[in-house]
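For reference, the structure I am asking about is given below.
Yeah, one chain of the complex is gone here, protein chain that is, but the others are all in their spots.
To keep things simple, chains are lettered A, B and C as they appear, and every chain counts its residues starting from 1.
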């Protein structure tokens, strides 16, 4: 008996397009899923580029108009992996067309956009997912399990940073990610969004925030050509940076825990340090995406002469996801967080269950992002 | 030709008394100083205890009334190492008596106290020092030197924590450090004060702060006997915790850098993690007191395929202070930060130069502590 | 213009079959290769199991008799991924049939087998490769490049371990890897072979060895069912362990460097620690497969107050292989070493160049393995 097939239409073909394509290609190879994923159509405005992407990544069809993909009755899932300013339009149209909508984060560039998107999928009663992929690292999923089992006890502190350095050079050009009208915000929506999601997932909902957004370099050379992080070259003309270079905030959670968050693209030497520490009454954990197969864990119930942070290699057969890959000590990589997310999403969607994370998570995330921005502007705390 | 002798009178004999005694005993053994330190008199209210301390630590005389030590014409330096609520009275009296005043941090329990103490030493024109000893770790002094030489370039971020866990257990008793009237504040004055000093020393003066102080456990068993961190035992009666358990804040520095600070005694698993990271345009450094002989350093001018944080062992003969001790790779410990501080203080005092850090540093530190407390109460930022 | 197609026939479907299948599936998705790899046929004796593997991993055809795969004129490459005692027969037949032969390591269970295999591919003039995949980790390839550029200077020391702990429990059953007639040897051929390959690749040829092989647990419960590392269950009967549990040796290289090697399956806590340190006159490097995206590098020409081992994240666009995957700081995993190996092998094979590593490497590796075994038996050094 053959499995049902899920046809995916992917809108976008850059960095996230590559990562999502890989996830669709690999999920059935490592997980015994209730459906076969079919890489049906990839869509982008530049025909040559998207045709090349289709060939490289293994998509069967190419389209340059996302509306045609949304209208195609063969398609089951619309994956929205375009820059943030186009998410809402595509996602709402897809929901209205009755498609499952799987969207990159942050779901909208503004809170009203995110609300409209959430309303659309709820009204259309279609499956929805957001690609907060870091929940799906085995080490992070292990933390979730430990918290649910009470291994950390009462949580006192959540302490997270997401640090990069790719624009620390003042001559780095004004790419789209530095323009508010396209990107929505800077580090805040791009990378704070990730650690906010991890905080909500692991600790719970926010009660209030104190925010501070800052732009170190206010003018940059215009980019000759807009490209993803790597490609653009500087020109002679200067333009305004309209997003934040760094975004930090303090928080109270509803359950009484305290949080600190810091995102920066000026943390010279830090390439992709998405890291958190949680201190609870019974134990603590530390995670760093750059060493994503590892988890540091302190068990407060160990004897006091033998206690210490232990370095768990989250590659055991009984760790979340890890058993689907390789024997213990043989690590997986960044791309596998997407494979795991897609595997979970397919499983839940076929079973008629909510996907985690979904548009509710996307919307709640945006509420926090928005509150932090308000706090930074008003220089007071903001209650959620 | 023999060296001049500096007679020290030490008020206090607990944890800091032990550390300071060791520094006075050892400084001349490792440094060729312009004066010999003489451990003249140790003073405490409990005669048996202070007599025992004198014998153990090597003091020649014992006194139970600090006023007599201050009045003793043989004494050159009064070292104030008592709990914070007695600092001002002793230090001001010592200044008036014309003694050099070396004081534990924070210098006063309140900003007015600190101001009065600063005024007293300035008016009396006596040498003054404050024991912000962590400036004197070789790795920290190396950071200072690197910054002065421009090796970090423009500083963007200062990110510091001081994390401990010794009161995470709700049954830990209400020792003096948890009582505002004696200790002044909780983590804030005790350990945030240290990372504020490092920030001022390494980055510069503060421009404004956003603070959040919090007490997780508001009632604790009364301690049968007040003792330093280790000694007290819980009784059946409960009392109010009147200080903060955790104190975090965000800051802008006058030079445009951003800062985050977090102090906690509820960071389970962290014993004494006094750690900071500085990100500058030309490089970054990371320090952690628990590994105080090490410094992580990222040189942004290394080739991009060979760059990374390097682990400097700050034990080379050409590292600050390190050449006075052992060959490279043979580490020193916590106590040596005090030895180094005393060596520097003696050198500068004999030369008629200002000691670093001094009461100006103590007072400015308290201004920051005070602004953070205000910000936390008012829930708005506070400009300095 | 479409690319030529290379049809692969894979013999074996267990752990290595899974890893190789993934490599064939992914290589064209991340590398722009001169040929398309076609996953033509997978072969195994258990028809149900191999059929399932074909479906899971994406092979088009299934075969239970390897001779038929070798005889199939459509097949270009025979991949030999069976247990070691069958390598020689299959590989020699494949060479005689004019196929390219890509073989798991160690190529033979004995030195004469390895010699016969090498002779066969040389005589048949067919392309040949051996899956010493760890050469292809970006960090290891970076070391190779650094050595070629002279960055390490004269090499003094190579110091390697390959440590696991999966049979430290005396009740772990007598699986095929513990039986000499199937596995050839224990840790020695299984994991010492890997660090020997890295030594030859990075440092050069061996001059002489002092070996010590040891079996800690000489009898184990018979396994009810022979399976790869994980599957077998213990029965009541005991059998003889006929391979080594640990294999260590010291070596001189022809270029004057010294080496130490240690492989063990009794290093409790070590899951897959394939680690080496190289000390040269100009610098040193440290690699550990469990943290395979990282390389520690000490540059002896750094100023003496700023030197230290730096942690290179081998994920930069200009690091070997890394640019084909994700942006800096987004790590890859174990499986990518095979993808990289296959990409290199396809490139070289199409260009008519020798593949690295090839059967010459496989044979030379076996010479070292053999010399160490002899040394251990005779308790004297053995010259190569």
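Following the convention adopted for this analysis, contacts are C-beta pairs under 8 Å (C-beta built on N, C-alpha and C of every residue); 3 or more make two chains touch, one makes a residue touch a chain.
A quick note: this is a predicted structure, and the numbers were derived from the prediction, not measured.
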{"item": "Residue touching the undisplayed chain, where the options are C:264, C:293 or C:366", "value": "C:264"}
{"item": "Options B:65, B:148, B:290 or B:377, residue touching the unrepresented chain", "value": "B:290"}
{"item": "Given B:145, B:271 or B:378, the one touching the chain that is not displayed", "value": "B:271"}
{"item": "Of C:86, C:300 or C:374, the residue in touch with the unshown chain", "value": "C:300"}
{"item": "On chain A, residues whose C-beta touches the chain left out of the figure", "value": "142, 146, 295, 297-299, 302, 304-313, 316, 318-319"}
{"item": "Interface with the unshown chain - residue positions in chain C", "value": "156-157, 159, 161, 163, 165, 168, 210, 212, 214, 216, 246, 248-250, 252, 256, 258, 260, 262, 264, 266-270, 277, 279-284, 298, 300, 307-309, 379-381"}
{"item": "Missing-chain contacts mapped onto chain B", "value": "15, 19, 21-22, 25-26, 28-29, 32, 56-58, 164, 166, 229-230, 270-273, 289-294, 313, 315, 317, 325-336"}
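By definition in this document, only the chains that are shown with their structure count from here on.
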{"item": "Per-chain CA centroid nearest to the all-protein CA mean", "value": "A"}
{"item": "Interface composition of copies chain A and chain B: same or different, split at half", "value": "same"}
{"item": "Equivalent-chain rotation between chain C and chain B, CA atoms, steps of 5 degrees", "value": "180"}
{"item": "Whole-Å separation of chain centres (CA-atom averages), chain A against chain C", "value": "35"}
{"item": "Centre-to-centre distance between chain C and chain B (centres being mean Cα positions), rounded to whole Å", "value": "54"}
{"item": "Centre distance in Å when chain A and chain B are each reduced to the mean of their C-alpha atoms", "value": "41"}
{"item": "Sequence positions of chain C contacting 2 or more other chains", "value": "313"}
